[in-house]
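Here the complex is missing one protein chain, while the rest keep their positions.
Let's turn to subunit A:
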Amino acid sequence: MLLDLSEEHKEHLAFLPQVDSAVVAEFGRIAVEFLRRGSNPKIYEGAARKLSVSSDTVQHGVEGLIYLLTESSKLMISELDFQDSVFVLGFSEELNKLLLQLYLDNRKEIRTILSELAPDLPSYHSLEWRLDVQLASRSLRQQIKPSVTIKLHLNQNGDHNTQVLQTDPATLLHLVQQLEQALEEMKTNHCRRVVRNIK
């Protein structure tokens, strides 16, 4: 599958052959950093001054690179497809190699970042538990009531959320049984067939 690069995108990337490979490598590093942490316009101005071009040009160049990397990573295109897609830009052999390396080196991390953009449910982080026995309450003395107190740690959109819950021994066993069944399900023929055939 080849990347479909718009005219505008090709224009932005056309800046890259005009600077030497060290600069392109630096732009690549900036692009990935911006994907990790968000963009920082001051960097564009600094680079623009050093290269004696407008900061817009630098911005477009870096953004063009970002888009190239994210689209390639999103589609998980093969090395060959990447090379063919970049070929249409008419860059030098050296630049093409550099871009390919940039893609391969950062693909995994970029895909992780992209996966965080999906509709997000709270996700499991960890769990702590404690065994308690209730001995008495205001309304009933002399009790022996075992219970399990659970602290569930969840993550959502980078926020850490904790829930403190309780359950009784019978329900605990039921929970374990149900969730073990859930894990077993992945090993069934049906699931294996689906995993094998959807690629």
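One rule holds for everything that comes next: contacts are C-beta pairs under 8 Å (C-beta built on N, C-alpha and C of every residue); 3 or more make two chains touch, one makes a residue touch a chain; residues count from 1.
One rule holds in what follows: contacts and distances are computed from a predicted model.
Chemist: Identify the UniProt protein name of the omitted chain, choosing among "MTMR7 protein", "Palmitoyltransferase", "Exportin-2" or "COMM domain-containing protein 3".
Modeler: "COMM domain-containing protein 3"
Chemist: Which one touches the absent chain: A:S6, A:S115 or A:N189?
Modeler: Considering all chains, including the one not shown, the answer is A:S115.
Chemist: So that we can see where the missing chain sits, which residues of subunit A does it touch?
Modeler: Looking at subunit A, the ones touching the missing chain are residues 74-76, 111, 114-115, 117-119, 121-124, 126-129, 131, 137-143, 145-146, 148-150, 152, 154, 163-169, 171-176, 178-180, 182-183, 185-186, 191, 194-195, 198-199.
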